[in-house]
Structure formats: C-alpha cells, structure tokens
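Removed from the display is one protein chain of the complex; every other protein chain stays in position.
In this document, chain identifiers A and B correspond to the written order of the chains, with residue numbering beginning at 1 in each.
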Amino acid sequence: MASVSVPTDRRGGLLRRPSATSGFWSWFTTVDHKKIGILYGITAFAFFLIGGGEALLIRVQLARPDQDFLNAAVYNEMFTMHGITMVFLVVMPLSAAFFNYFLPLMIGARDVAFPRLNAFSYWAFLFGGLFVYSSWFLGGAPNGGWFGYAPNSVVDPTRGMTFYAIGLLITGIASTVSAFNLAVTVINMRAPGMTLFRMPVFVWMGLVVQLLLAFSLPVITIGLVELLFDRQFGTRFFDPASGGDPVLWQHLFWLFGHPEVYILILPAMGIVSEILPVFARKPLFGYQFVVFSGIAIGFIGFGVWAHHMFAVGLGPAANTAFAVSTMIIAIPTGVKIFNWLGTLWKGDIRFATPMLFSIGFIAMFIIGGLSGVTHAVVPSDYQQTDTYYIVAHFHYVLFGGAIFGLFAGTYYWWPKVFGRLLNERAGKVHFWLMLIGFNMTFGPMHVLGLQGMPRRIQSYPDSLGLTFWNTVASIGAFIIAVSILVFLVAAIASFRKPKEMEADPWDARTLEWATSSPPPEFNFEEIPVVHSIDDLWHQKYAETEGGRVVPVAAGGSGEAAAASHDGDAPGHGIHLPGPSYYPLVASLGLPLIGYGLIFGVGFAVVGVVVLLAGFFGWILEPSAE
Amino acid sequence: MADTDVAHGAAPESTPGGHGRHPGPKEYIRIAIILAVITAAEVAIYYIEGAQEFLVPLLFLFSFIKFTLVVMWFMHLKFDNRLYARFFLMGLAGAITLFLIVLLLFQVF
Partner (left out) sequence: MASVGRAADAHLVDHPATSTGLPNTKLAIWLFLASDCLLFGALISTYVLYRGASIEGPFPADVFDIPYTSVSSFVLLASSLTMVLALAAIQRGDVGRLRVWLLATALLGLTFIGGQVYEFTTFVEEGLTLRTNVFGTSFYVLTGFHGTHVGVGILMLLTLLGLSFGGRITQERSESVELVGLYWHFVDIVWIVIFTVVYLIPTGNPPVAPGG
C-alpha cells in the first residue's frame, strides 16, 4: 500500500501551505485533477440548468404569436445569455470536466503536468462565468448575441456587451492555460509503453482540442480587446466613419468561432468512441482512421471560418473557396461515423444508458451534419442564413451531438467518479424523453427556417403561418426539461446508495477502469506498463485461434504489475503536489480587474495587487519536487 | 531543469551546429553584431532613393534573417529537440497563413 506524503513546510511563503486533502475547505485549495474535474462538472451542470431556464423562457415567449411575455430588450438578453452560457459555461467546461478527470487516468499518470495551473483554470472559469452573470444585476446582461457583431455590440448603450467582452476574456484565459496544461500532459506524461497510437481515442481528441484552443483563443482575445477598447476607450477598430471595418470583427470572431465548434464536438466524439466498443464488446473499428479524422477535422477546421460570412459580400471567389473547404471537412466527419457504425456492426450490444445516448448522438449528429452540408452550398445558404434552419442545424450538432455525448459519458463514468451507478431505468426514461423532446423542439425549426422565420425575433404575427410549429417546439422544450429533472433526481438518488463500486463495472477497455472506483488520490498503486491499445482489455481477455474472446486466467495480469518500471521500491512514498491557496487567490484578481474597467480604477488596482500577490505566492511556494 | 546537454560552459570559436552543443558567449556576441548590422542596413535603405523599388522585399528579407537568427541561436531551436520547433512552427505558420488570407479577403494586396 503506497503511502502518500504531501509537503507542508512553511519555508518561502506567507501562508502556511494547506495540507488537508479531504473535507469541505479542501475543495478550495485542491490541485487534484479529479476534484477539479468534479468542480468543473458541477459548475457546468449548474450553468446548464440556468441556460436551460433561459431557453424555456424563450420558448414560452415564442410559443404563440405576438406575445410580450419577454419584451424585446429582455428577449435580446435572453437569447444572448442562453448562447454564451451553453457554449462557454456548459459544453466547454463539461468537456473540461471529463478531460481533467480522465486524461491522466487514461494515460496512466498521477496528475496533470501543472496541477496548480489546473486549479487556476477552474477558478478563472468560475469567476468569469459569475462575472458575466453579474451583469443581470449591474446594468443589464449582454444583448448582442453570443457572436457580438459590431457595430451593434460597440454602440449598444447598456453595459451588457462590456460584461461580455471582459467575461469571455477571463474564461478565455482559463481555457488557454488549461490547453497548455493538458496538451503537455498528454504529450509528456504517458505511462511506459503508451505510445501515441496506443492512446484511447478520447485522449487523442483531448490533444487535438487543446491545440485548437491554444491556437484559436488568441484570435478572439484580440477581437474582444478591440471590442472592449471601442466601447470603453473610444478607439476606432470597428467604426466605419473613421475608416474602421465591422467585418474585421466577424473575421476575428469566426477565426476562433469555427475551431470552437470542433472544440465543442470532438470531446463528445471521443467519449462515444470509448463507449461503443465497451457496449458492443468489439474494438473500435478503424482506430487509426478515427484518430486521423479527428486530427484532420481540427486542422481543416481552421480553414472554413468564412462560411459563417457567406452573406457578408466577400465575393464569389472567397465564398467558393470556403464552400469547398467546408464540404471537404464533411469527409473526415463521415469517416468517423462509418467507423462508429462499423464498431456496432455484429457487436454483442448491451443497450445500457451510455450506449443509448451514444447511438442517439450518432443519429442526431448525422441529421445536424446533413443540414450543415446544405449550408455549405452557398446559394442555399443565402436562403438559410439568419433563419431558424440554422438554429435547427447547430442545436442538432451541439445538443443532439455534444450534449447527448456528454450525457453518455456521464452515465458511463458516474460509477468510476462517485462509486455508485446511476439508476438504469431512470437513465432510459431520461434518454427517451430527451430524444423525443429534443426532436420535437428542433426538428420543426428546419421547417420554420425554410418558411422564412428569421432568427432573434422577439415575436411573430399569426399571419405568417409559423404558429403551429413554434407551439410544438415549445412543448418539446418542456419535455426536455422534464427529462433533465429525471436525471437530476437520479443523480441525487445515487448518492443515497452506499459507495461500493468495483473497479470495472462495465467490463471496459481503458486504464481508468484498472484502478478503484473512485480512484485513490494517487490514481494507481503502481504506474501501469502498457503493451497495446485497450491494454486493460488485453489483460483480461485473450483471443483463441477461432477468434473467440476468452478470459485470461487470473494472475495473467500479474505480468503487467511485475514488469512495472515504476521506480517505487516497496514502501517508498508517492509524492503528490500539495494543495494551495494561490490559484484561487490569483484568479480572484481577474474579475476585480474586470469590474475596475467598468466601475473605476480602484477595483482594477486592487485586482492587479491580488493577481500579483497570487502569482508571487505561487512562485515562492514550494511545490512537490 | 537545465538541459543536460554536453559541452556546457564557454565553448570557444568552434563552428556552430551539431546536436546538443551550446554556442558560447563569443558566438552570441557575433550573432548580436550581425543583428545590429542588419538593423542598420534596414534603416539605411529606408533613406536611399535608389532602393525604393526593392524596399519592401528587402525589408522583409532583412527582418526574416533577424527573426531566424534570434530563434535559431538565441532561442536555441537549432540545437534543441525538434518537437519545440514543430510547435512553434505550428503557431507561426498558422498565424501567417490565416492572417494573409484575412488580408486577402479585405483586398489589402
């Protein structure tokens, strides 16, 4: 039994370094990737409920014609906040939750490369999200759409878009440093024998996503800075009267915004790539193709951004070029889908909840992908753009795709993280209600869009003939809400069960299932030595000459443990980095600086002091060597 | 952690190149002098009437040389593991490509 020691010496810091790794307060100082993953997950889920509430309010407003349940100004805030919340405060951090928790486990590491930086990322994300939401109480929420097009976003007299710019800068910092952290972790901290092409697909997608983040976030950072400066300091970036060009904003936004949608979907694709083999009891079909497709999607994803700008007037040459690149990106996407289908084909399928959500993901994503392909055709996009047809498309890929995939991962990994299973029957009710509700809500929007219903309108007259499908969509939204309630109840109920879960309840394939549920703080007693893809599976099973899968005799897995290159002599302690206050302290400086930009230099000064205090405390604090 | 490369310390006049070698202070000073000379040349051609036609390509060439010298020698990429260079090139090439396309779309050229 390995003993864990945590350094507690006082040398070189102002505060004694905290030592508790359990208990309520330990959550504020933790640098453990698993705890941080849980923090991300809970926070993201809370924002999901809020963002969902915003959606319900929108759907109430649009259920019938000519309503004034939400007036126009509030309506603008509502759809803007719904978009910002779901993209930046739900899907991204939910993905981060899974990456944080599982990347180190899946590669056989004990933590990420920079644990304190990891904690800093979480707190910065939380404070950024709270900062944006504080706008509701401090002069009005952002109201210019999640895409904040200039010049509207510049000239709007309420404070909302300033909160937008600063809030997203803060969350952007969180994601950027996290990207460096996780990328280095995957590249550099794999267990012995785990070559890149023995990594689980989820880990590969993680790596691609971190690189997408690292290279796309700086661009929107500058866009947001330019927007902020135009608003707060009267600069001329997007001012046509001075020679500025609002289209510059669009380029800067979508240069980030398009890679962003792959950032949103690749994690879910990775999750599904893990779940299908486990519940079909077959290895992933075409592992290498799936990996290379993910890389290709990431790379090509930087070359399609102007397909969001077909109607701006870039000209036929530009539009054609981007139309072609957009169609090309459908190819690797299709490759993945065929490989998932190939995994299911002739598999010994268990229709447990994770599998249901994974299959739902594939089906819904195909629909969303098909409507996406129609957008790539420029003339048809001229009709579709700015209508509900687009709303249908991105909800099919982001909700039907990303959210379904993330729920699949939730059901799959819940026993690993919390030591209990989520109730299977509740899971099935959740799945079917959500599938039905989701299709009821967004399916009709294809029709509404083609009938000409524009986006972002607060109401519509009855004479346009849009009423029926809008009402259907609104009912569907409430069915989705009920399904989420089912999940919530199931989640809470699961904690009533005792925490007694085996290491590998699903008979799975990857390394996180080789350690207890939940894992000990140091993840693995001994760092595993990896001999193949799906190493855990091959420790458990071998194939007979007839191709039958048979369990390996007990003790066969002893080979791996004995051959461990781990330097631990028996009884030698595992050093983990100790908890720390400073990531939390440093990240607190960011919203303070943000408030300073809006309300007065005093806050900013305090913010800078706090930030510097946090950083210097961090540098001087002894880390576990 | 310091690179455990061989040949720490002040390596004298020996030629650059070779994996794991550190240039020494003398070599660094030489590079710095070259950088200074090129900068002086940049400023000079800015004023020379005859050079105006080739001004822009020449300026790009000069700055490219300076950029490369600093990255390869001062930042040690010439002697380090290729992985660092690959990452840096990803960002650099990405930035140049994407923003050239953006400027093209604005018909700046």
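To be clear about the criterion, a contact is a pair of C-beta atoms (placed from the backbone, for glycine too) under 8 Å apart; a residue touches a chain by one contact, two chains touch by 3 or more.
Computed from a predicted model, the values in this text were never measured in an experiment.
Interface note: of A:Ala183, A:Met205, A:Leu344 or A:Met453, the residue touching the hidden chain in the full complex is A:Ala183.
Of the listed residues A:Gly23, A:Pro157 or A:Gly234, the one in contact with the hidden chain in the full complex is A:Gly234.
Touching residues on chain A toward the chain that is not drawn are 12, 109-115, 176, 179-181, 183-184, 187-192, 194, 214-219, 221-223, 225-226, 229, 233-237, 239, 241-245, 248, 252, 255, 524, 526-527, 566-568, 572-577, 616, 619, 623-625.
Contact between chain B and the absent chain runs through residues 1-4, 8-10, 22, 24-25, 28-29, 31-32, 35-36, 39-40, 42-43, 46-47, 55-56, 59-60, 62-63, 66-67, 70-71, 73-75, 81, 83-84, 87-92, 94-96, 98-99, 102-103, 106, 108.
Here is the rule we use: only the chains that are shown with their structure count from here on.
The mean-CA centres of chain A and chain B are about 38 angstrom from one another, to the nearest whole unit. Across the complex, chain A is touched by residues 83, 90-91, 94, 98, 102, 105-106 of chain B. Listing the residues of chain A that touch chain B in their complex gives 187, 211, 214-215, 219, 245, 247-248, 251, 255, 302, 306, 314, 318.
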